[in-house]
Structure formats: C-alpha cells, structure tokens
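Omission of a single protein chain aside, the complex is shown with its protein chains in their original locations.
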Amino acid sequence: MADATHAAAPPGHGAHAHGHAPNLAHHFHDYEQQREASFFGMWLFVAQEIMFFGGLFTVYLVYRMRNTLDFAIASSELDVAWGGLNTGVLIVSSFTMAMAVRAAQQGKRNPLVLFLIVTLLLGAVFVGIKYIEYSTKFEHHLFPGFESFRFDPPPGVIEAYGLTPERLEVMNQRARIFFSVYFAMTGLHALHMLIGMGLIVWLLFPAWKGRFNRDYHNPIECFGLYWHFVDLVWIFLFPLLYLLGRHVHGV
Amino acid sequence: MAEVHISPVRTYATILGALLVLTGVTVWVAFYDLGPLNDVVALGIAVIKATLVVLFFMHVKYAGRLVKLTVVGGFFWLLILFGLTVIDYVTRGDIVLDPPPVINPIAFETEGGA
Amino acid sequence: MIDNIKNAMPQLFEYLPLHPEQASSVSLPVDILYFVWMALSLFFSLLIAAAAIFMMVHYRRRAPGQVGAPETHAPVVEALSITIPFAIAMAMFVWGAKLYVDLRRPPENAVEYFAFGKQWMWKFQHPNGLRQINHLTVPRDTPIRITMTSEDVIHSFFVPAFRVKQDVVPGRYTTVWFTATETGEYHLFCAEYCGTEHSLMKGTVTVLEREEYEAWLRRESDPATATPASTGEELFTSLACVTCHEESDTTRGPALHGLFGSEIRLASGATIEADESYLRQSILEPMADIRAGYQPLMPTFAGQVSEQQLADLVRYLKTLGAQRASVEHPRPENATPQHGSPDRVEETRSEPTRGRQAPAPAAGASGG
Partner (left out) sequence: MSTASRASSAMPPARRPAENYINRDWSLRSWLLTVDHKRIAILYLISVTVFFFIGGLFAMMIRLELLTPQGDLMTSDTYNRMFTQHGVVMIFFFLIPSIPAVFGNFVLPLMLGTIDVAFPRLNLASWYIYSIGGLFTLAAVLLGGIDTGWTFYSPLSTVFSNSNVFLAAIGVFINGFSSILTGLNFLVTIHRMRAPGLTWFRLPLFVWAMYATSLINVLGTPVVAITLLLVVLERVFGLGIFDPTLGGDPILFQHLFWFYSHPAVYIMILPSMGVISEVISAFSRRHVFGYRFIAFSSLGIAVLGFLVWAHHMFTTGMSVYAATVFSSLTMLIAVPTAVKVVNWIVTMYKGSVAIETPMLFAVGFIGLFTIGGLTGLMLATLGINPHLHDTYFVVAHFHFVMVGGAIMGFMAALHYWWPKISGHVYPGRWSKTSAVMIFAGFILTFFPQFILGYLGMPRRYHAYPEEFQALNVLSTAGASILGLGYLLPAIYLTWSLVDGKRAPANPWGAAGLEWQCPSPPPVHNFDHPPVVTDVYDYGDEHLLAALATRAAKGVSVG
C-alpha cells in the first residue's frame, strides 16, 4: 500500500538506524519486509474487491438463472463492437501497466513515466467508449432509472419465440433488471477505472521525480495489482453482459 | 522471495497476444448457437484469460505461498457465496409470480362485495 | 410404554405454563422438541457454570505469589469436547429436520385457502370464495393449506398456538398448512417487521367444530342471509376501517364520530366542511386532503369498493355524524337486528383474549 512511506516517524528509535533509507517507514526492518507487507496488503485488498464485485455477480447469476431468455435478448441491445474494442483497450492497458511495473522494478525512470502515461490514456479511451455506450442506452430509454424505460426486442425475436403481448410485458420488466445489473456492474467498474486513473496521475509525480528505484517501487507494483484487477473484472463482464445469448437475436 | 522477479518483455507480449486472440475467439464463438455450451465456452475462455492475467501480469506465478493462498482464497470465498445462494434458488419450490402481481392476485377487490 | 408416555404428554404440558396453548396437530411434537432442547441447554449451561464456579472457589489463590500447575495436555478432554457436542447437535438436527418435513409438507387432502398480506392487514379467502379480513375462521381437525402473497412488503403469518410461521413475500407465493385440533380463538400475528403499524397487523383465527363451520360458512356465503356487505357498518368492519378509526385510538386515524357536517382543519391549513363528497373523496383519495394532526397513512380504497359499497359507507359515516360525541356505539339506521348487533363490531376490534369461547360467528351460528 501507499502507506508504506515515511509515517511521521518519531525519532529516537534505536533498534535500527535507517537514515540512508528515505522511503523505509520506521516500523519496518528493511525494504524486504516493507515490500512484502505492502504486497500482501494489496492482495488482501484485491480479495476484498473480489467479494465487493462478487455481490453484483451473485445478483447477475440469480437473475440470469431465472430469466435466461430475457437476459439473452436484452443483451442484444449492447454493442459487441464497442464492448469488444473496449476489452482490447483494457487488455493492452494491462500490458502497458505490466511494462510500467517492470520499468519500476529495474529503476528506469523514463520508461516508467512513459508507460504510466500510455496506461492512463488507454484508461481514458475505455471510459470514453463507455460514455458513448451509455449515451446510446440513455437515448434508447434503456436506463432503468427513467420512468420512460422501455425495452423492445429486436425484430424477428417476437415471431421466433411466439411472444404474446403479456410475455412482452414480462420481458420488458426482466430486461429492466438486466439493465439495472448492467449499469450497476459497469458503473462500478467504470468508477474503479476513474479512481485508477486518478491514482496514476498521483503516482506520476514521484515517478517523474525519480523517487522509485530498484529498492523502492512498491507503490507502482501495488497499483499495478489494482489496475490488473479492474481489467480482470471486465474480462468477466464482457462475456456475461455482451456475449451470452448473442446467438439468440439473429434467429 | 528474496529477489524481485522481473519478467522478460517477451512473456508480457506473449500474454498480451494470447489475451487478444482469446477475446477474438470468444466473440466469434458467441455468434454460433451451441446450446448450453455457449455459456461454458464463454466462461471457460474468461477463466483462462483471468488466470493468465493473475499469473503473469500480477506475478502470482512468482509470488510466495501466502499470496497464492490469498488469491485462491478470495475466489474460493466467491464460490461459497455463489454456491450456497444457488442451492436455495434451485431447490425453492415456491412459485415466482409471472408476471409479478401489480394488483391483488386473489382479486379481493375487483369483484367487490363479500 | 412409548404409547403411555405419548398419552401422558399433553397432561404433562398442562402443568408447564411456558408455552402457548396447543391447538394444532404439530403443537405437541414441537413442544416436546423444544422442551427437550431447553432441558439439554439448561443442563449444559448449569454444568458449565457449576464447573466454572467450582474452579474459582476450589482453586482460588491462597497466597499472593502463587502460580498454577504447569501446562498439561489431555487429549481425552479435547476428544470429548469435540464428540459430545457433535453427537448432540447432530441428533437434535436430525430430530428437528424430521419434524420440519412434517411442518412443511401439507397432507394431500388439505383444503386450499388464500391469504393476502398488505400494510397492515390480512385478507383471507375461503375455498368457496368467502372473504374475511384480519380474521380467519377454520374448521377443526381439517388440514388447511393457505397460499399467500403480499402486495407490498414482506409480512409473516404467525399463529403461536399452531406453532406455524410463514413469511408472505411479495412477488411469490408461499404456503403454510396446519390442522387445528382445539376450538377457540387464537392470536394471529404479523411476525415480519413491515413498517409503521407492524405491531397492529394482527388478528384472530377462530376454530369451529366442523358442522358449526359449515353452518357458518353457508350463512355467510348466502347472499340472502349473509352479513350484508351492503350495509356500511359491516363494510366498515370488513374493510378494516375500524383498525384505524376507533374512538379510543387517536394515534392513527381520526375518530369519525361527529365528523359529518363539521368543519375540519386540513394539514394544509385550510378548513373544509365534511360533506358527502368530502367523505367520498377521503375514502377514494385519502392523500388529497390530509386532516391536520394526522399522518397520511390511510390507504386508498379506490378499486376495492364498488360504487354501491361506497355509497353504503358514506351513508354509515353520516349516521355517525348524526350522533356526535355519543359514547354508545352507534347503531346504523338500517341495520337489521340480526347483523347489526352493537357488539359485533366491538368483538372484532377488541383484543382477542386467549382461548375465549363464543367468537362472534360461532355465536351467530348457534343462534341460526
């Protein structure tokens, strides 16, 4: 965690002098201990995040089990092209983040700054695309927060499945649940992206100043874990929301 | 883990390639109707991708036992949440109203009078 | 021998006042399980408390510098502390699970009732379509299965004397069943917290002998002899207006005596005359004019009462207005003596006391 910097160390602790180690917090013996502590701490944070998103995945799971067909049809409103593109963007950004960590591990300042910036830009692209997608949904009255929410199945589906008007009403409702889940999950994910981008900006300054070196780079490393985790969530969100049931709507 | 493991660029590039290819595959497969297999394939590929990210990008492959345990534990706990919730849902005998009642389904009021 | 014990059981429980009356087929088995568990719990709690006190006294420190005996290990103790609780817990689990299967699986021949919970009243429907509000009349010794749902929030159907409880969940049907074994009148509670008036969402379950029930049902269901829902007072009871508009209870709805024709103040500050159309509107759109000093709690009855009924209600309310400030319960002008008996309303309103005999319909039945 980023906490592992100088924590207003009260002086006078004689156990070990560490005037030579500016980034070592007073309560750690050495960089090794500090690094392992923050690495493990960050992993626990990731575990926490898994459960945090896990609640939403449970919601998805339950409703998809109950409303399989409706979810499949509703997902056809999502744009695979944008979604797929975004998946690619995020994967590449994960790669550049890994490269940034690598640069930090080697204590190379310039590549580190460069890769961080690229990652930041890719993150921005992702959020931008998400914005485009969201606006379309808003335009099509597919945001469940609106009174005007209305889901109409794509052409052909009604005939293919012989949907009665009553069944369509039900479908409208279940599609609403689908979009609730969609907005909750992708919204939370996008929020994580935004926080991540903020953190990159925050890390760029010390990176630029050359604060990170071979001994001390755990903030970058830990942030890398966070970024990869956000990528990981999307790796599941994409197929679950965009792809499952994709074969249905052409019928 | 005394020394920090630094992965070669080639590893990262390979993983990147694999992830992108798998993304393509999963999109491509999604357009064919494989019955229930669609779900299996999509999730299977997602799990593979996730594993790659965790092992290589997140360096778990080179991490100590404690971190490995944390990762496995985190996902295992998620499975507990899924599993036991699903146990309830799949065995519930009660009827989910379809469509849900907007008005009183017993029609107390509609006819009026006792 | 076992049969002997079984037969003695109900008598045994007579002497234990720690349980509600046993009025259904599952009451006794549930009580037995409960009291056996209670005995076990008390035994182990006392055992542990006694052991702790013994240790405290017997091994109390006698000299300031004294220390205890060195560390010991006793695998036997550990083994016992694992196996005994495990065995007891599993045994009780199996017992409980078996009983639970009985509690949950209604007999094939159960008679189908419906129940409907809404903030804050119960509505029941008999197999022949007869409806009751906050009050359920059932025949004795007949398995009854109630299918339930809710319009708003989660409620829970709880009859302590029957040892049954089942949540009533909006969006799904749940079922509960019981076979009443004793006639009488029993508490019905809403056990799931459901908002403001949760604690007043209660009623009674009346168990009648089967013949009495049949008679009662016939009378109630026959339009000719039925409690004329066309009279406003009956409606006032059956629609549960009384639960909020009692003379004594000033916390919920205003008392309606002397209302008609009077000037009343609205929450908005305006005053208005309580004329016929105001009464009408208060029933159909209670939110429109809120009376000063009251919460907008009253549910709308639009769609629930027919025009005819509405007219009856209003007519009834007007009679209340005519007898302003009367302490006596007002008698509706056109009520037939048979149904309009004053304490009929009184009956339904007041708290049922446990095991009270002669519930209103039963009394009516014996009379008719």
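Order of writing sets the chain letters: A, B and C. Residues in each chain are counted from 1.
Heads up, the rule we're going with is that contacts are C-beta pairs under 8 Å (C-beta built on N, C-alpha and C of every residue); 3 or more make two chains touch, one makes a residue touch a chain.
Just so we're clear, the structure is a prediction, and the values are computed from it rather than from any experiment.
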Which displayed chains the hidden chain touches across the whole complex: A, B, C
Contact residue for the chain not shown (choose from C:Val111, C:Ile154 or C:Leu284): C:Ile154
Touch with the omitted chain, as defined above, among C:Ala115, C:Ala180 or C:Cys194: C:Cys194
Chain B residues touching the omitted chain (full complex): 66, 73-74, 77, 80-81, 84-85, 87-88, 91-94, 96-97, 100-102
Residues of chain A (touch criterion as defined above) contacting the omitted chain: 1, 3-4, 7-8, 10-15, 25-27, 33, 36-38, 40-41, 44-45, 47-49, 51-56, 58-59, 62-63, 66-67, 144-145, 170, 173-174, 176-177, 180-181, 183-184, 188
Chain not shown, touching residues in chain C: 18-20, 29-30, 33-34, 37-38, 40-41, 44-45, 48-49, 51-53, 55-56, 59-74, 77-78, 80-82, 84-86, 88-90, 92-93, 95-101, 103-105, 119, 152-154, 156, 158, 160-161, 163-167, 169-172, 174-175, 187, 189-200, 251, 295, 351, 353-354
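Just so it is clear, only the chains that are shown with their structure count from here on.
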Rounded Å distance, chain A centre to chain C centre (Cα mean): 50
For chain A paired with chain B, centre-to-centre distance based on mean C-alpha positions, whole Å: 14
Centre distance in Å when chain B and chain C are each reduced to the mean of their C-alpha atoms: 44
Junction residues of chain B, two or more chains touched: 96, 100
Touch list for chain B against partner chain A, complex: 1-2, 4, 6-7, 9, 12-13, 15-16, 19-20, 23, 26-27, 30-34, 38-39, 42-43, 45-46, 49-50, 53-54, 56-58, 63-64, 66-67, 70-71, 73-75, 77-78, 81-82, 85-86, 89-90, 96, 98-100
Contact set on chain A toward chain B in their complex: 32, 35-36, 39-40, 43-44, 46-47, 50-51, 54-55, 57-58, 61-62, 65-66, 80, 84, 87-88, 91-92, 94-95, 97-99, 102, 105-106, 166, 169-170, 173, 214, 224-225, 228-229, 231-232, 235-236, 238-240, 243-248, 250
